[in-house]
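Other chains of the complex are left out, but the ones given are in their true place.
Each chain carries a letter (A and B) given by its place in the written order, and its residues are counted from 1.
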Amino acid sequence: AYGTKEESAVRPIGRYPVPNKKDMPYDIVELMEEVERKAGFLPNIFKVMCHRPAEFRAFFAYYNVIMKKDTGRLSKADKELIIVATSAENRCPYCVTAHAAFHRIYSQQPARADQVIVNWKKADLSDRDLAMLEFALAVCRADNITEEHFQKLERHGFDREDAWDIGMISAFFAMSNRIAHFIDLHPNEEFYRMGREKGEA
Amino acid sequence: AYGTKEESAVRPIGRYPVPNKKDMPYDIVELMEEVERKAGFLPNIFKVMCHRPAEFRAFFAYYNVIMKKDTGRLSKADKELIIVATSAENRCPYCVTAHAAFHRIYSQQPARADQVIVNWKKADLSDRDLAMLEFALAVCRADNITEEHFQKLERHGFDREDAWDIGMISAFFAMSNRIAHFIDLHPNEEFYRMGREKGEA
């Protein structure tokens, strides 16, 4: 099974049952084992989403397309920062906690995600990063997006393809945050500690 | 090319270029031709999303998994009603217009979607449908979803699997609405007229 012992003793990781490994389709087990091997633990989103194998496949396929896309001007840390800022707006415990951890790892800036969670406008960010988050949060709030939004991005070096990338990540996590809310998905304890010191990989 | 003549003469259907058919991957062309054959026209979402073929595939694969799922208590009309109500909350012209048309076709109730767009709480809906929309809108607003939300659904005959379905559709369109906003996606003119009379298929 996929609930870690410590957690399952305390409370479930979400509102829906976590299937046993032996009942899951082979391709899903394989993907989960690979993730667990690399990360050292299996993020809870994998455990709950396999309640619906077809949706599991669709969700992670989409995630990989936008997060592992390697063209454009968004670094891995940029993408995580977008997720942290928009998920904080939606007050999503799982996504904020997991992606703040990823941001700490990728950016090697242990305090930046914490700052963004409290008040992104006052975080120690470059004007470029503030412009990126401003666009991401306008998409997050389902604002009307106008030419002015794109032009502001362009003044900080992002072209229309980058705008699409920022908007798509914000939109995808608008979905993820809401899924996490109705599943009542809890973050793995590991996330809170990851990347708190510079140099941690 | 995929812009209908009448529209392309007036204005673009969105902020990003629509690729020429000959430049698109074969699987995408095939899917679009099938949709166009069935519907009589190609909804603009297909035309703009093929700007990013990998995202096109991920988006429609996900859409099909949740919209064509045939287990559970949600009818085709129920699903469209959820989309209309949540997309109206997000003020998304494309999704409201397209899915109001689909709702009119599936429900054979020409006025119901229009009522939901203005004020879902005062629409001519059963208590069951109101409960369904109340849950969908709580997910749409990224509210904290509590046991009370699930219990209220249960009192109207929806179990936890149905709740997942309602929540997932609401979450997916939280994403779609935001994509449509940053692309500035316009509805096809055909949608406004579809299903205005009972008996139309």
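The rule is short, and it goes like this: contacts are C-beta pairs under 8 Å (C-beta built on N, C-alpha and C of every residue); 3 or more make two chains touch, one makes a residue touch a chain.
All figures in this text were calculated on a predicted structure; none of them were measured in a lab.
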Item to complete: Note that 2 identical chains are shown, then give how many the whole complex contains.
Response: 6
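In this section, only the chains that are shown with their structure count from here on.
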Practice prompt. In steps of 5 degrees, what rotation angle do you get fitting subunit A onto subunit B on the CA atoms?
Written response: 180
Item to complete: Would you kindly tell me how far, in whole Å, the mean C-alpha position of subunit B lies from that of subunit A?
Response: 25
Fill in: Interfacial residue positions of subunit B with respect to subunit A in the complex
15-16, 51-52, 54-55, 57-59, 61-62, 65-66, 69, 90-92, 139-140, 142-145, 150, 160, 163-164, 167-168, 170-172, 174-179, 181-184
